[in-house]
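If you scroll down you'll find the structure; I have some questions about it.
One protein chain omitted, others in place.
Here is chain A:
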Amino acid sequence: MFLKFPLSYPLRFLSGLITSVLFHEQDWDTEEELNKVKDDGSMEKEIGELRRSRPKRPDGGDFTLSDVFYFSRKGLESIVEDEVTQRFSSEELVSWNLLTRTNNNFHYVSLRLTVLWGLGVVIRYCILAPLRITLAAIGISWLVIGTTVVGLLPSSRVKNWLSELVHLMCYRICARGLSATVHYHNKQNRPRKGGICVANHTSPIDVVILANDGCYAMVGQVHGGLMGVIQRSMVKSCPHIWFERSEMKDRHLVTQRLRDHVNDKTKLPILIFPEGTCINNTSVMMFKKGSFEIGGTIYPVAIKYDPQFGDAFWNSAKYNMVSYLLRMMTSWAIVCNVWYLPAMTQMEGEDAVQFANRVKSAIARQGGLVDLSWDGGLKRDKVKNTFKELEQKKYSSMVVGDDSSD
């Protein structure tokens, strides 16, 4: 409908310009100690080295006063930086992309840079944003009207075809409304009917990105307000799965409904985000096993946003939906890559958790993301004691050794 606006090219030029302006203004610290001290050794290796100067005991177990060094060092390393907390805030950029929001320590550097930045603000807020908001409004209203109209038709192939057409058109308008440039890879692996599409989650926009290239049955909670209106009209033209809040608590009910949908091969593939929460697109966190217990073919999809043009991560603690969308519409653009991975099914002797981890690793590998076993729910919850007990157990085998009758 609209010409594909090649936003990416002028923006890449701009980014190159910025890097060249800034590069001589940064002074990279070279820390020789970086090489000396980097030590990702295991507990056995580290404590073994600490004990090197002592004679080995016959039963292999020992306790020395220096053992505590290992734990205190690990503890302080995690205070300075840890794998998990950083995943719930926006990724730090190596070079600035002229958005104040990504430069926490905004400070006057040079006239040239400030002028560039000012120009950027004018373009983004006065030209791009109103255009985008208009487009988004058109997209959403057309979605509601279109799906309601299609819903009036009797069930038939024509209805399904029209429904897909309407959905695709509206999502494409919405994507233009965000200036999203998406590159889809391996389209031959695109999810098929009766399957489950699984992807890593960074923001609510993921849905728009994926739905631009195919039709999915959405899964989610029933909302009120504008979202509720959209949900109710969408479900008129083709089946989506919306749960009431009370139903979400009953896992069996949820699994059953999803299973019924998947078993009906005429229905569209379900779109699920097994992480359960938004992560900042540098890593993939634990996949909840619920989606992998339904049975059916899993179509993994990896989504990677290019942070240079705009930060797509939704930090729900900091921003609500509306301010998040406004931030999206005042970024340069949303540029991302979507990889469709080959379909996977549960193998013999593999339980749901192992299957989930296998899929997660495949997605992480393709998207260039860090594969973490930490639960995304840690954003809000505390760590379980079992982790601490595991560490204690590992250490105890070094202290008590093989002979437990000490």
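Rule of thumb we're sticking to: a residue touches a chain if its C-beta (ideal position, glycine included) is under 8 Å from a C-beta of that chain, and two chains touch if they have at least 3 such contacts; residues count from 1.
Assume contacts and distances are computed from a predicted model.
Of the names listed as "BHLH domain-containing protein", "ubiquitinyl hydrolase 1", "EF-hand domain-containing protein" or "Trafficking protein particle complex subunit 3-like protein", the one that matches the UniProt record for the absent chain is "EF-hand domain-containing protein". The residue touching the chain not shown here, chosen from A:R157, A:R245 or A:K393, is A:K393.
Residue positions on chain A in contact with the hidden chain: 22, 25-26, 29, 31, 33-34, 36-38, 46, 49-50, 52-53, 63-86, 89, 95-96, 103-107, 109-110, 113, 374, 378, 382-383, 387-393, 395-396, 399-400, 406, in rising order.
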